[in-house]
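A protein chain is absent from this complex, but the other protein chains hold their places.
By letter and in written order, the chains are A and B; residue numbering begins at 1 in each of them.
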Amino acid sequence: MTAELKAPVYLEEKLEQIQASGRLDYRSGSLPTWCPGCGYFSMTEGVTDALNELGLKNKDVVCVSGIGCASRFPFFVDVYGFHTLHGRTLPVATGIKTANEDLTVVVVGGDGDGFAIGGGHIPHAAKRNVDITYLLFDNGIYGLTKGQTSPTSSMGFKTSTTPYENREQPLNPLMMVLSYGASWVGQAYAGHPHRLSALIKEAMAHRGFSYLHILSPCVTFDKTDLTYENMNMAVQDMPEGHDSTSQIAALELAASRERPAIGVFFKEDRPTLNDNLDNVARSAGGEPQSKPAAVAAE
Amino acid sequence: MNGTDIQIAFCGSAGDGTIAVGDILKQAMALAGFKVIAFDQYPAEIRGFGKCVSRTRITVEQVYSMKQQTDILVSLDDSHAIPHTAEVRDFGAVIYDSAPISLLQEGEHISGHLNPGQIPYALPFREISERATSSNRSRNMVALGFVAGLYRMQREAFHEIIARKFKTKPKVVTTTNIDAFDEGYYAGAAEYRFDNVRVGEPPEKNGVEAEMLSGNAAVVRGCLEAGIDTYFGYPITPATTIMERLTVEMPKHGKKALQTEDEISAIGATIGAGYAGARAATATSGPGLALMAEMLGLGVMAEVPSVIFVSQRGGPSTGMPTKTEQSDLNLAVFGGSGDARRIVLAPTNVEGCWRCAGKAFEMAEKYQTPVIVLLDLYLSNRYETVVMSPDEKFVADMTLHPDSKQDAPYKRFAETEDGISPRALPGEAGGIHTITGLEHNDMGRPNDQPDIHTNMSDKRHKKLDAAVDHPGITITKRFGDEGDVDVGIMAWGSTFGESLEAMMMAREEGIRCAAMKVVMMSPLPIEPMTAFMDSCNEVLIPELNYEGQFATLVSGTLGRPVHRLNQVPGTPMRVEDILNQIRRLAGREARNAA
Partner (left out) sequence: MSDTPHLVIIGNGVAGNRAAEILRERDKDCRISIISAGALLFYNRYELPHVFRGRQEWPDYLQHPPEYFADNKIALRRKSVVADVDTDRRKLILAHREEVGFDQLLVATGGAGYLPERLQETRGLMHSFSTFKAAMALNDDLPAKGHVVMLGGDMIGLDLARTLIDTGYRVSLVPGDRTFWPHEIKLEDQPQYLSALQTMGIEVVSHGEVERIEDTSNGKAARKVVFVSGEELEADVVIPFYGLVPMVDFMSTAGVDIERGLLVNPQLQTTRDEVFAAGDVCQIWAPESKEYRFYYGWRNVRKMGEVAACNMMGDDTTFSSDVDESLVITADGGIASPFWEYKA
């Protein structure tokens, strides 16, 4: 772990700094219900940090969550939120962003929500290049329902539904999303919160479908496999000279699972879904509508 | 019935242009001023030589269903038309090609299958087409012209419709078709008529132009007039044409229409858009609605507006994609987990499709809930002459915005007298909130306490009660005898048309009889339905499903016994069958048993 602190840090000063930064404006009053030490805390920090640094108004942000430990996420941030159904965050987020182009939409969900039941929707969100940010929290387990195997659980992992050990090879989400043609793909680690914040900000700033894969332990139900200890050792920086404009290079990098790289795997700029729909309207002789008439003006 | 009332059926193979001539016929007759109801049957397969039947009923007075018997049958392909000779009445006409191209085995030509009472007309369509246009591809136009000439129909109206139909094609296409039509017309006009089919003059138009609209086209019109903002949909027979038309029209108004990867995504995006304040809709059929059930529950629980058009077809499961049925009522009213009451509308004719579509958007916004509009394949694909009133408008904005002077924090699900809470939309200041599929308190925060769940269940159910009084839409209407009657028919969807005709025929036989159409299936308009049933000695509920879904709903909710007439033929219910039941219930002998 790289030493990030060179000088002593005093609590009062730190609190003043945090309050002055403005990012607390993006926190709701509710106390999070996650287990102490859960990666979601870092993620929440990262999201509020990013919203603050990007200068987005609370009212113009919508947070969409699926079912899982991610469910409650929208309740802990002071923005509009929609806690939807298991695996269906991306369609709902697509609907929101399509209806009102001026909103910033952030999607939060876990590995089960995304790659088990929700797997069918990811290719299409990527394909359409919907301008949303998908923060995929991967802890290789179903935490909310108290610890079942997920599509990204390691081989040999023992849970209540694989008591004889998981015999199946896990999915490789990064390779999948890269092959779907997502226009921004990155990977972060909850154990490195500052880097996580920076990547969240970059993902949100990207114009198009941004997929950020966030590795995290489940401190309560996985005490052997994906722990902070193991992951601290496994994660690595992006290799020198990685070409983030090459989908193939990104795929190769993503293929190695033992040493997950942290950073931006791939990015490109191409028209978003709303760009395309607006152009369709123009080609039909219409004036594109950016948001519904029902939304009150500023 | 005063004046013209004839039904013409064109029957041929896919590729014979059967549907095309049926289309020209109905448009021309509508243009001439007649009232028209038309329904086409397509083959289920895409390729091959499946059967197409195009039926058009042309009248002077308003009618509500197709006729059981056809007056004129035109065969463009004998192998397909032969089974349909049975539906032609005595002294009706059967028109066919007298010179087929290949040698036929015994029984392969339609002339050998006519009833003695039917009148044959034979013309060499193919040869005439070759002579007039140097190709046999226009033989369908020759046949159409022959019918028009035989019955002295308005030739100019046909020319006008043919010109409109091909206006985007090279001029020669129009002239070729008109030439073929005219050749047939002259032959028809010169033919000696032995049938007793009467086609009179159309009524005066008095400046009123009727349009030929299908149920699906009327739905699209209603959506556009209500200001639809987003459409997400997945192709499924028979709802696909709704999406096809909207993807063409909506961009012209700057709006967005998108085909999704499945029905779950379609309803998910629709509800997402509804949350963001858009007037959002999707369209599907039974199997798609089944997939959407979970999302509907989310829309109900989170109080998000959305509109779902469902065109029912034969079920269960994949069922019969090109046949009509009314067996998704249970799914529409109850589908989804838990007590998830929502608004369900079911129009009975094409004009109703337009009205229910527009009103669905109004109600979705006002009552903050999913609204399902139930059509069926027959209604979706049926064409009727409709006079659209330019003065009727759908109310553009029914969103209840929060009072800007309210004190923080904003409560999305605040308790109100009518159960409808002011709704802040993403992008609006002072209204930040999160909605969820979990049970929640008035702030929208997850809460599973007994009083919270009870109160919220109350709110979600009671807020819909007022929907029965929503302005500008007739959700029940009584026809026929006033006061006490022997037999009352309560019907919904397209079956109401056949029920109305059966009721009128029963009255002519001296039976005291009335019919009520019910357009809102949830919440049920209990008061007028109860009043109606109180005045009937016996109540008959005919519907195209096996389990009597509406009958069960009615008798269960109102606590009254009803008589059921349940059929699942895949085709519209026969007026005669309803009439026989009415006779039976009135204590008369059933006649002309099927």
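Quick note on the criterion: a contact is a pair of C-beta atoms (placed from the backbone, for glycine too) under 8 Å apart; a residue touches a chain by one contact, two chains touch by 3 or more.
Computed from a prediction, not measured in an experiment: that's the story for all the values here.
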Interface partners of the hidden chain - shown chains only, full complex considered: B
Residue touching the undisplayed chain, where the options are B:117, B:472, B:510 or B:587: B:117
Touching the absent chain when the full complex is considered, from B:105, B:317 or B:389: B:105
Residues of subunit B in contact with the chain not shown: 90-91, 97-100, 102-106, 108-109, 111-112, 114-117, 119-122, 192, 194
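In this text, only the chains that are shown with their structure count from here on.
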Complex contact set, residues of subunit B against subunit A: 227, 229-230, 232, 248, 251-256, 258, 260-262, 264-280, 294-295, 298, 302, 365, 396-397, 399, 401, 425-438, 445-446
Complex contact set, residues of subunit A against subunit B: 30, 58-60, 62-64, 71-72, 74-75, 78-85, 88, 90-96, 98-100, 102-103, 120-121, 123-124, 128, 273-274, 277, 280-281, 283-289, 291-296, 298
